[in-house]
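Shown here: the complex without one of its protein chains, the others still in place.
All chains are identified by letter, namely A, B and C, in their written order; residue positions are counted from 1 within each chain.
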Amino acid sequence: MTATLHMEGVTKAFPGVKALDCVSITVQAGEVMGLVGVNGAGKSTLMNVLGGIYMPEEGHVEINGRRVELRRPSDADEAGIAFIHQELLYFPTLTVAENMFISRLPAGRLPFTVDKRAAQNRAGEALGQLGSAIRPSAPMETLSVGEKQVVEIARAVAQGADIVIFDEPSSSLSIKEKDALFAIVRKLKAEGKAIIYISHFLDEIEELCDSYAVLRNGRLVGSGSVATVTRSQIVELIVGQAMSGPAARKRKIGGAPRLTLSGIRRDGILHGIDLEFKRGEVLGLWGLLGSGRTELIRSILGLDPMHGGSMTFNDDGGSRPIGHRELLERTAYVTENRRTDGLFLDEAVWKNISATTLDQYAAGRMRVLDKAAEERTAISMIERLTIRTPSHRARAANLSGGNQQKVVFAKWLNRKPEILILDEPTRGVDVGAKREIGELVESLADSGSSVLLVTSEIEEMVALADRVAVIRDGVIASEAKGESITEADLMAAAMGTEAADA
Amino acid sequence: MHESMIQAKRIGLEYGFYLLLLAIVAVFTVISNSFLTVSNFVQIAIASTFLLAAAAGLTLVLVTGEIDLSIGSTAYVAATIVYLTADAPAGLSIAAALGAGLAIGLFNGWIVAYLGMNSLLATLGLMIAYRGVALVITEGTVKQAGEGLADLGQLKLFGVIPLIFLTALAILLVFQWILRKTRLGTYWLAIGNNEDSARKIGVPVRRAKLAAYALCGISAAASGTLLAGYLGEITTFTGRGMEFQAVAAVVIGGTSLFGGRGSAFPGTLAGVLLLIIINNGLGTRGVSPFVYPFVAGALIFFAIYLDAIKNRARSS
Amino acid sequence: MVDESQFRASGASPGLKLWHWISANPALLPVALSVAMAIIFALTVPKFADLRNIMNIFGQLGFLGFLCIGMTYVMVAGGIDLSSYTVVSASAVVGATAMVATDSTLLGCVLMLAIGCSFGIVNGIAVAYLRMIPFIVTLSTMVVAEGFAIWFTQAQSVYGLPDAFIDNFSARILPMTLGISPRPVGIPVAGIAVLVAALALGFVLSRTIYGRRVYLTGANEETARISGVKVRRIEFSTYAIAGIMAGITAIVLTADLGTATTAMVRDVRLMDIIAATVIGGASLKGGKGSILGTMFGLLFLTMLSNAFNLLGVSPFIAMVIKGSVLVAVIGLDVLRAK
Partner (left out) sequence: MTRLTRRGFMATTAAASAALGAPAIVHAQGKVTVGMAWPGMQDAVWSTSHKLLNEFAAASDTEIELVFTAADMDVAKQASDANDLISRGVDVLLVFPIDSKAISSSVKRARDAGIPSMAFLRQVHADARHQADVFVGIDAKYQQLSSARTVFEKMKADGAEVGEVLWVSGDIRDENSRLRGVGLQEACDEHGASIAQDLVGNWDPQQAAAALAPALKAYPDINHISVASDVMMSGVRQVLQDAGRWAPHGEPSHIYLSSVDVFPIGLELLRSGHLDADTIFDVTGMCREAVDLMPRLAAGESFDSDILIQGPVFTPDNVDDPEMQAQLWAT
């Protein structure tokens, strides 16, 4: 069964930001469309609309010309739309076959029983179709990331999906596994499936896709056949017209680096990273999904294991080696996911803000906390950062995304950090708060602290970073400074296409 | 086909306990000549019957990532029902007792799955309440079971293997069959692995948990009924402290407290036999009865340490 | 995701506002329960409001009070300790034997504290550093501690403790009649001791930097770790405190009974300790609860069983009521979390 997917004028808006603005795309049966765009350009929103997670305000989705209502994830399943996610939903101790057919277990002879043999045969067939040699009876936990992905694809095919959407599938695959993946996509294409392939790697788009579509700020800015377009044209579509160079930096950056990382290693992901944190400098760390940015941060702070490399710290007493624990104490770390490790959701706002600097409020031998002082500081922080909250005693969980992120910032500003590490500081934040956070980062750098900025939003990187290190395949691939930080160069560097044929 | 290192380590952890079981049997065989005899193994079978029945049900609940500490009291409630229906035919008496177990299991399941209460604390409270209710009925005294049932307790297959042990073993095997062969069993494992993903994919999480608790209630009731049959009377010791012993046996047998991993057969069976054999083995050597709690505690500690490693390997 | 702050601003129903107020300071509930219970029993149960009975209840707080304090610390940090009640017996029998042998009260008390603490340390290491599940670790420590106590004394209770020990640890001071009691009634030292401990350790938990770090560890361990809290050390310390509390309980009980036995505190009391802590506002997910709340939770349960005794209520019915109260309280915890 083959199908054509058509999205007509789809618009989806969130408070303060228009995620999708009247997007119309068509994918024929047997066509692979490459969907590209920077993070936040609307790719994931588009996917969620197709997946029945978001209902668009305007526009609709058609399959084979027939209009389809996608209100719940199960509607997408029934419509034959399948997703290959970045983090895979699977059950480690169940076998491959059980993982594939968990929601549609084949009935056995006796009532309620599962015909494991039939499930394994069907799984074997589906995997065989994709040319994979994975044993259907093997427990999922023994499979590699690539193999797990193949199982997820096989599950989609086995469910009779005609439209398959790949969400940056190749980022954590080895070369061998990438080739296997490409072979599978070509096989699906030959069987007449309509495929949307989302990726940052333009070489993959050129090699695999028939057509391309570029999203920027929620609007479809360009589409057409891959054969008739050059890579630089696509890059330009992705980043928009060459932005003017970043505002002249007046900040004085200089002196010996406060922190030097050399040869930082972590099995499988970091292969010898060297970085210098200078005083008063916003150092950007740019890389694609899964290139190891968060892993680098967590390894040097001792939150995850580090398998090699050394760190030296330079304060007025000259440079000396520094341990993970001491570095964590000197560092303010705005984490990637505030709800899991950024905030105490059930605690009051003031308790969140004072959590990092409790010593300031502790008096006397028993280190008794001066709650009044804590609350006073919290109230002043709320005003300084204009955090919209019913009161400083409100539970952090009751605040909007933007205000929650400001509380996290307030928590760290309270400590006047020497080193500030920001991991996707403006993700899920409204535009207003985004600007304010940007100003905050600027003022912190001005006051002399060394800032490491990790963000996937290219405009933010270009606007804020004094210097950008590009991380690819576990090493620092290249560096850009001052005026040479442009979106085009960053995208190219991250994608490993450098200036070869720009 | 090359087996990767992880695979070998996984098998080592999975079947480590069966080796330990064999080792213990070997040690006791050497140090006490009356250990490795048919009649002694019949005694071991009888002694493990009651713990085995209850532990089988507990395994299913643990696989879903929950727990049920009320199995000891459920056994006593069932035994009390056996006393209340003493003059009815044995079949009716057993049915009534198992019915009570089912009712308790459904109630436990409703509280944990539908009301969302923490299963450890809730079943801890229910453990006291159920035993209180049964004691009100028996006024704390020893009651006689019906004649028919008492005779059942003595039956032996081929004159050797006690029927009650076979019943408990049958319950365990049926539960293993459900766990491995039915849709419900796959759902339990999925829920234990990752409840959110299971719910997202459409697994009926609440109904599956309710079924697990119901079966656990029935098997706990079976344990109490079998004991009433074996002794011919119902004492207030029925099921006392059985919940902690059952948790220990199930964890020793390889079922993980993190959920998603475990087996009634051979896992829980091995765990129960291990505990009972150590107790019996020490008995044949005339070792002072005060040593058993020590050995049991150390064994549980060792089992959960391995469980933690197994899951840290999985979750890191 | 509905943003709750607008939700509140939209004038939520008054019932819900009240509910938010109650869940704002969780210690309110146990205090209210205990006060209401005291009034009802004083009016209905004969002899309940006598000065002697009030002192009797106050003294009984000393039996489980310290264990409840230990349990509160452990639960606030997100753990649970099932072993405290058998550790009491283990510490008591060793300390008492030493006391009888050397006739030195000091040595005995020090030993009891040391053994209690060392069981706490074992729990702490296993949970905090070996990352094992608190429920099962303390379950096996419980079995080992009981086994040790039974083995150490061959199940005989230890007797013949020095008078100095018994007299000053289980004495009743300042006998008074306050005009309402026919005979002078002293204030039990055990009650005073637990009151002092509750005030001190309550202060530490709610007002000091260490206490705040215990709450933060329980609220969200990863956020706390990144904010600079040494979560492993904090978790470890709560189990050590619980161990010391078990040691102190051993001293108080041995003095009161004049004997150290292996059956000093039995498993049914464990339910009272957990119930008191949960009534006091603690939850298994951690980050919640207070010593004040727990103490009133314990007072509530102690008054309950005291009244059962005064009325001669059948112990079986008392069990049914106690079990149902625990389940109801847990239901409350679920509601509170919503």
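By our rule, a contact is a pair of C-beta atoms (placed from the backbone, for glycine too) under 8 Å apart; a residue touches a chain by one contact, two chains touch by 3 or more.
Fair warning: this is a prediction, and the values are worked out from it, not measured in the lab.
Student: Where does the absent chain make contact, in terms of the chains shown?
Tutor: Spelled out, the missing chain touches these shown chains: B, C.
Student: Which of these touches the unseen chain: B:Gly99, B:Gly148, B:Gly232 or B:Pro266?
Tutor: In the complete complex, the chain left out is touched by residue B:Gly232.
Student: Out of C:Ser34, C:Thr86 or C:Thr261, which residue would touch the omitted chain in the full complex?
Tutor: C:Thr261
Student: Even though one chain is hidden, which residues of chain B still touch it in the full complex?
Tutor: Residues of chain B in contact with the hidden chain: 32, 34-35, 37, 39-40, 42-43, 46-47, 50, 135, 139-142, 144, 153-154, 162, 227, 230-233, 235-237, 279-281, 283-286, 289.
Student: Using the touch rule from the top, list residues of chain C that touch the missing partner.
Tutor: 46-47, 50, 52-53, 55-56, 59-60, 63, 150, 155, 157, 159-160, 166, 170, 183, 253, 256-259, 261-266, 268-269, 305-306, 309-310, 312, 314-316
Please note the rule applied: only the chains that are shown with their structure count from here on.
Student: Which other chains touch chain A while also touching chain C?
Tutor: Per touch definition, common to chain A and chain C: B.
Student: What are the two chains with the top count of C-beta contact pairs?
Tutor: By contact count, the leading interface is B-C.
Student: How many angstrom lie between the centres of chain A and chain C, each centre taken as the mean Cα position?
Tutor: The separation of the two C-alpha centroids amounts to 46 Å.
Student: Between chain B and chain C, what is the gap in Å from one C-alpha centre to the other?
Tutor: Spacing between the chain centres: roughly 31 Å.
Student: By residue number and range, which residues of chain A touch two or more other chains?
Tutor: Expected reply: no residues.
Student: Once bound in the complex, which stretches of chain B touch chain A?
Tutor: 4, 6-7, 10, 181-186, 189-190, 192-194, 197-198, 200-203, 260-261, 314
Student: Which part of chain C faces chain B closely enough to touch in the complex?
Tutor: By the definition above, chain C touches chain B via 80, 126, 130-133, 135-137, 139-148, 150-151, 154-155, 267-268, 271, 274-275, 278, 284, 314-327, 330-331, 333-334.
Student: Quick one: which bits of chain A touch chain B in the complex? Just the residue numbers, please.
Tutor: Going by the criterion above, the answer is residues 73-74, 89-94, 98, 102-103, 105, 107-108, 112-114, 116, 141-142.
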